[in-house]
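All protein chains but one are shown in place.
Letters A, B and C mark the chains as written, and numbering starts fresh at 1 in each.
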Amino acid sequence: MKKFVNDPRNFVPEMLTGIALANPDTLTYVPDYNLIMRADAPRQDKVSIIQGSGSGHEPAHVMVVGKGMLDGACPGDVFAAPPMEYVLETAKLLRSDKGVLLLVNNYTGDKMAFEMAQELAEAEGMNVKTLFINDDVAVQDSTWTVGRRGVAGNFFVMKAVGAAAEEGAELDEIVRIGEKVNSVTRTMGIALTPCTPPAKGSPLFELGDDEMEVGVGIHGEPGRRRAKLVSADEIVDELLGAVVPDLPYESGDEVALMINGLGGTPISELYILYGIAHRKLEEKGIKVWRSYVGEYCTSLDMAGASLTLVKMDDEIARLLEAPAEIAIRVF
Amino acid sequence: MKKFVNDPRNFVPEMLTGIALANPDTLTYVPDYNLIMRADAPRQDKVSIIQGSGSGHEPAHVMVVGKGMLDGACPGDVFAAPPMEYVLETAKLLRSDKGVLLLVNNYTGDKMAFEMAQELAEAEGMNVKTLFINDDVAVQDSTWTVGRRGVAGNFFVMKAVGAAAEEGAELDEIVRIGEKVNSVTRTMGIALTPCTPPAKGSPLFELGDDEMEVGVGIHGEPGRRRAKLVSADEIVDELLGAVVPDLPYESGDEVALMINGLGGTPISELYILYGIAHRKLEEKGIKVWRSYVGEYCTSLDMAGASLTLVKMDDEIARLLEAPAEIAIRVF
Amino acid sequence: MTQERVEYVMRTITDQCIENERYFSDLDSVAGDGDFGYSLARGFENVRDQWDGFDRADAGTFLQKVAVTMSGRIGGTSGPIWGTAVLRAAGVVKGKHDVSGDDVVAMLRAAVEGIKARGGADLGDKTLIDALVPMTDAIERELAAGSSPADVARAAATAARTAADATKELQARRGRAAYTGERSIGSVDPGATAVAVLAEKIAEGW
Partner (left out) sequence: MTQERVEYVMRTITDQCIENERYFSDLDSVAGDGDFGYSLARGFENVRDQWDGFDRADAGTFLQKVAVTMSGRIGGTSGPIWGTAVLRAAGVVKGKHDVSGDDVVAMLRAAVEGIKARGGADLGDKTLIDALVPMTDAIERELAAGSSPADVARAAATAARTAADATKELQARRGRAAYTGERSIGSVDPGATAVAVLAEKIAEGW
């Protein structure tokens, strides 16, 4: 395993310690619940926004805590939903008069932990709402699964509800906004290599030298199909072919276009994909409103990328453009 | 080769096309010279700052063009210095009454191309200065090489001279600042895996499953030694052991601490390294002034990291804190 | 059976879940995300570390403490699922020191109901339910036939193993493996297999 790690069991706490030390003025770390929270939270004049989910998707979600984004993130271990206790205690620590919003990527484990926590928090008299994110078009809806997965599109939901909360919006209004953004956001990913969870120490799945996994999940879940590795042009066709008709995004629409790296792919390649996708969208008459290129929601060291579209309107544009300050920064 | 790429020969132009399409309002792309420049450059009231160097180190340098940073970057192919012609034509396009500063990472090819370009630009009556960056402590000074290499520490030089230029400083003053920042900046890197240049299609060197390359160069150049892969704690000891005594950084000093990812290492691991390094520095009485964690100067998809220290003073702090706006952004 | 027996069963589960960390995770790598063993091991290490301090007022209280200790640390799907299962089982023997064969059956039925309620899965969805239900049926049968406790335990283990192996033929309909659709067919369910491993170890040491 080619990783910078001490005891793999301490992977998450050591990462969280690093984040806290790197941002001493703005973030607080509560080791008992894997919690990274804004140093100035909770504020009684704003709704508290909380994300959970497993670790291994950094910068999501612990590194997007900050002004205009999350008030707190309480991740579980790598690829494991947080224990219910973490969510409950986090909600209590971030209790606000204006309410608490729990953002949940739609997976069985996360759903159960957050729903249990919500029940118990409500029993303690808190005003808590839960919002599910499920932008991954790779998984078809089905009564058998919990439905579509939440992947990189969660960034847009976090950004929008974070901005609304910062402006002082009420909980119900924030839920409306989050649901709207989620409803116009679609993502599809592709893996070129597997990822290696630190505790496992070996790749999560196998992929031939000339193979790719189309529609891969951010926990290495198999996608729609395994195929021969093709050119960047053809890959973008495949991703757009899955994403565009799903909403559908149509000629005349304006979209935010995200090319998200899954961890092991360098940003040079992400920009190659971006350029191709941008051109192909414009060929379809779909206008790119703004670009988002980089790592937003990763799968450890997996080489791969996902493409996300958000159909824009004035309200969403305003919220996405609102200022925000988080741990992830260049300067 | 697990890459998003069409024809590997078009790797750099396709990447540059993507960058330009992603930032239509702020950047201009001049395909003839692989040039990404600020849309508002040149401005006659400020010195133009230009970087060249090979590609494959993104975000350095094409993605740090923007307000408060570079006016233009004209990279060569992957790991190859730009042809002299690119540098010369870029200098001409960015010609400013206040002068042009060429930033050069100290490698044979870059040095030759930039020196030739400077000579020719001066012959055309331009006011051009060249500044060499050489922060890599892995390579010992020697009369046989061109000396120490420029690696991730170049970010701090770019940031400082970019800020000074934005404030309207004169060329000589900017050179003084750049040389000062370079003189207090030291870096050491470590590779866990090789990288794969797209045109080559296979890994540049071999590294056993349990090996690491200590002091690796950002073009995959061998480092000080090859060693058994050890824990994150021990790796930080190794990096600090090389960097700290070199300046030296001493008890009472304040430093900027950068943990730079080399391309294939996820940010979770970079924060693990950061946390360890931060603690160990404070144990030595060296205070961390500000953290820089992420990818600044990569080596394609190489798994690995480098550690950079900059000894702070008030002038450097002010310049590093000055606002800047570049292609690399979260929002 | 005595409260000591209950402790023996819980202790065997605890030790086995720690010992089989890698094996359980490897099972979860085939169609899942490879963390099943890790999650259980972290939760049960917590149980092991606090073992001596648990309130042993009665069997129900003891199991409840175990459930809370365990699920505070198990993330993923298994945290809520296993936590709910043990909690529900604990409820059945609240206040009791002696646990009858019928109690055991009732505890297991309650656990299964809890799991179904929590995660929406049912028999045939390729989860641990597919091992728990046939195992419980076997226990009920053997008890009715008047078998010795050791024989009951052995029959339970056999039924669990057979059922766990049979999950190979099923298509996953719940949890992460469900995303793989038909590709989940051909490998056993990690949760069901864990139940079989635990039942076998319990029978062995009876």
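What we mean here is this: a contact is a pair of C-beta atoms (placed from the backbone, for glycine too) under 8 Å apart; a residue touches a chain by one contact, two chains touch by 3 or more.
The structure presented is a predicted model; accordingly, all values stated were derived computationally and were not measured.
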- prompt: Which chains here would be touched by the one that got left out?
  reply: B
Query: Which residue among B:Gly54, B:Gly150, B:Gly189 or B:Gly275 touches the omitted chain?
result: B:Gly54
Query: Considering the whole complex, which of B:Ile50, B:Val139 or B:Ala152 touches the chain not shown?
result: B:Val139
Options B:Phe205, B:Trp289 or B:Phe331, residue touching the unrepresented chain: B:Phe205
Message: Given that one chain is not shown, which residue among B:Met116, B:Leu247 or B:Ala317 touches it?
response: B:Met116
Query: Going by the touch rule given at the top, which residues of chain B touch the chain that is not shown?
result: 9, 54, 76-86, 107-109, 112-113, 116, 139, 142, 144-146, 149, 197, 199-200, 204-205, 217, 219-222
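Note that in this section only the chains that are shown with their structure count from here on.
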Task: Give me the chains shared as neighbours by chain A and chain C.
output: none
- prompt: Of all the chains, which has the CA centre nearest the overall CA centre?
  reply: A
Statement: So, in whole Å, the Cα centroid of chain A is separated from that of chain C by 32
Message: Centroid of chain A to centroid of chain B, CA atoms only: how many Å?
response: 29
Message: How many angstrom lie between the centres of chain B and chain C, each centre taken as the mean Cα position?
response: 54
